[in-house]
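Complex shown without one protein chain; remaining protein chains in place.
== chain A ==
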Amino acid sequence: MRPPSALESLRVQVRQIEGRHRRATTVLPFGLAAVDSRLPSGGLPCGALHEVAGGGNGALDGAAAALFTAGIAARTRGKVLWCVTRPDLFAPALSQAGLKSDRVIYLEGGDDKTVLACFEEGLRHAGLGAVVAEVARLPMTASRRLQLAAEGSGTLGIALRRWRRQTEASDFGQPTAATSRWRVSALPSTPLPVPGVGRPRWLIELIRCRAGESADFELEACDDTGHLRLPADLVHGPGQAEDGRRSASA
């Protein structure tokens, strides 16, 4: 074991090299120990770019990913800018995930290029709580610009990756400058003792996380304040399997 002071001084050195020491980054915790303990700063760092995509069919419709994102954005303060190319979001669902209609400003861009430019503009402004953009392609250069813009203003940026064809979804393996990368897929809902659909459940995969390890979580979808919940049958059971499947990630 190295003495902790050496480790600490190394961390300071790394932070200086990265140039991220100028602004103390605030953190948005999920409020779930199981998730927060797997993130290096104890939550989602604000002032950073995060990527969220849907798994399976969700890569095309991004329904679960949009709700997951809405839940995160709902827990920030201030207005939220949501940039889309395809206007098929249904606002009542976002409102049910805690993101009230008065807080969201939608922007319809004609193509990915416009959406990325407006995304960056929103991140630079520093007056918004979160900026979300639904994009298909996120090249390295663009993601680095977005990450820098987010770091400069302290705004939370979420790139909601959504593709038009299943074959294009392999783009998600390409490296980007985002701080974390999540994949959200729908799982069968919590069984009920009567016929009907129970609380929706998601498989949330933390595929990549700067200075952290990847992890999988099986959680219940956002409630009306944007908080995820542990499934009831797991709360008292043996928590999340410690060594979840590690996804290959870039």
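By our rule, a contact is a pair of C-beta atoms (placed from the backbone, for glycine too) under 8 Å apart; a residue touches a chain by one contact, two chains touch by 3 or more; residues count from 1.
By our rule, contacts and distances are computed from a predicted model.
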The complex's invisible chain, by UniProt name, from "ABC transporter ATP-binding protein", "Na(+)/H(+) antiporter subunit D", "Potassium-transporting ATPase KdpC subunit" or "Protein ImuB": "Protein ImuB"
Touching the absent chain when the full complex is considered, from A:A64, A:I158 or A:A178: A:A64
Omitted-chain contact residue, chosen from A:V12, A:I105 or A:A211: A:I105
For chain A, the residues touching the chain missing from this view: 56-57, 61-68, 70, 78-79, 81, 88-97, 100-102, 104-110, 114, 117-118, 121-122, 125-128, 184-189, 192, 195-198, 200-202, 221, 224
